[in-house]
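One chain of protein is taken out of this complex; the other chains stay put.
For reference, chains read A and B in written order, and residue numbers begin at 1 within each chain.
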Amino acid sequence: MKISAGEIYKSVELIRRQSPVVHNITNYVVMNSTANALLAIGASPVMAHAEEEVEEMVNIASALVINIGTLSERWINAMFKAARQARKKGIPIILDPVGAGATSYRTKTSRDLIAGEPPTIIRGNASEIMALYDDKSKTKGVDSASSAEAAIDIAGKVSEIYNCVVCVSGETDYIVDKEKIVKIKNGHALMPRVTGLGCTASALCGAFAAVEKSAFAATAYAMAVMGIAGEMAAESAAGPGSLQMHFLDCLHCLCEDDVSRRLKIED
Amino acid sequence: MKISAGEIYKSVELIRRQSPVVHNITNYVVMNSTANALLAIGASPVMAHAEEEVEEMVNIASALVINIGTLSERWINAMFKAARQARKKGIPIILDPVGAGATSYRTKTSRDLIAGEPPTIIRGNASEIMALYDDKSKTKGVDSASSAEAAIDIAGKVSEIYNCVVCVSGETDYIVDKEKIVKIKNGHALMPRVTGLGCTASALCGAFAAVEKSAFAATAYAMAVMGIAGEMAAESAAGPGSLQMHFLDCLHCLCEDDVSRRLKIED
Partner (left out) sequence: MKISAGEIYKSVELIRRQSPVVHNITNYVVMNSTANALLAIGASPVMAHAEEEVEEMVNIASALVINIGTLSERWINAMFKAARQARKKGIPIILDPVGAGATSYRTKTSRDLIAGEPPTIIRGNASEIMALYDDKSKTKGVDSASSAEAAIDIAGKVSEIYNCVVCVSGETDYIVDKEKIVKIKNGHALMPRVTGLGCTASALCGAFAAVEKSAFAATAYAMAVMGIAGEMAAESAAGPGSLQMHFLDCLHCLCEDDVSRRLKIED
């Protein structure tokens, strides 16, 4: 699969023009920063987690992002309910299995969601992706690194079984389905020092999937835009505080030239 | 009603001097940014949502702000309990019906709150205000625009029935009660690209209402200060990330000259 800077930017323009509603059931830590990133790229975020309203909210949305970063029982019920409705309606579902592998509660919830209401896209770091399938790996926490290769292997299996796209993110982002792998090498070492940029990546997958037919392309576009905006932000950042601020500004101001000059992709 | 820059600034000084406690029962997305805006203008925010403590918290507060942005059953119970106590104690209640019209859960909760414990001030965008009264309008989401005129009409009706001030915010902010309308034309196009600035406006209504006898004047002052600080912030912002930061700085540093040079009001 060939992915060009031109196609990526065309997709950014689509988001800006259509301003798709992205429904997020996400964790408390990143709600604000995720909403701001979605607004900065041009989408319309909504956050709603009550069982009483998630189906209706899905009905006005073009994508559903489920993030298990701060779980509890009622939120899990709402996640299932929303995912069921999203599948019925035919909009993409993005799952971010935050901390899968760190506790059995998170591992089980991720696996149950994947088995019960298979998402369109799953994005996580290596240890989270490995936890979706393999009990032998144990996460140190939500930020831990793990062998990327092993994770790509699991990503391929999960992709095949559940017919979804899996992104293993890290220094290199691997976008995987049963037939192909694309690698994105954008990004900056300071990015993991800002909380929730992984969650933001998943939310951006939602924005791109809302306007693109191919979930695989949407995931690659989202990861490329994340990395490029992160690199640009890092150039004028004095640390993680200013990185976060510049990142939103860069998402908002991103132009075609930024994408074409910076894109580092192997496909 | 004549509103002058001098009166607005006098009210800002009152907030800075009295540092009124503003009790917020608000949504997860904006808790941090709302608290920061209240601190920046000089108020003392408290956030508490447990049924076990909302009444006691209301008792030490000078205003209560209720925002339905991320609802669930127990929070609704606490909202009613807090509002009842606020009315008993005689402090102003500000309601922000976030997403009313987007789901029936939000529409119903807003209407029930208004009918059960009429607020002093209601602030929302056009589609949210229309949803308080008229089933025929349907919101695209929390950020959707809708005809301002129709919303002003509804605002007048709601104001008359429930004896409250209604603010329809947007490019122009309309402050409405049964007898009069004031228009504030401050603000900047980048502001809706930052999540929760509408919620911040409602919180500021709480701060001004805490120190002013006239709820109508307090609402107009709050919306003017929002718009003016937003404009000032936009002048040095490179995008929504830096806008948000400068906005807090501008609220904190706001001086009389800023208000008198920039105020755009039609009364």
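Basically, a residue touches a chain if its C-beta (ideal position, glycine included) is under 8 Å from a C-beta of that chain, and two chains touch if they have at least 3 such contacts.
Just so it is clear, the structure is predicted and the values come from calculations on it, not from any experiment.
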Using the document's definition of touch, tell me which of A:157, A:193 or A:264 contacts the absent chain. A:193
Cross-chain touch to the chain not pictured, restricted to B:66, B:248 or B:263, is B:248
Out of B:56, B:73, B:171 or B:267, which is the one that touches the chain we can't see? B:56
Even though one chain is not shown, chain B touches it at residues 21, 28, 31-32, 35-36, 39-40, 44-50, 52-53, 56-57, 60, 74, 244-253
Taking the full complex into account, what residues of chain A touch the chain not shown? 27-30, 32-33, 69-73, 99, 102-106, 139-144, 192-196, 237-242, 244-245
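Here, only the chains that are shown with their structure count from here on.
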Quick one: chain A and chain B, Cα centre-to-centre, how many Å? 32
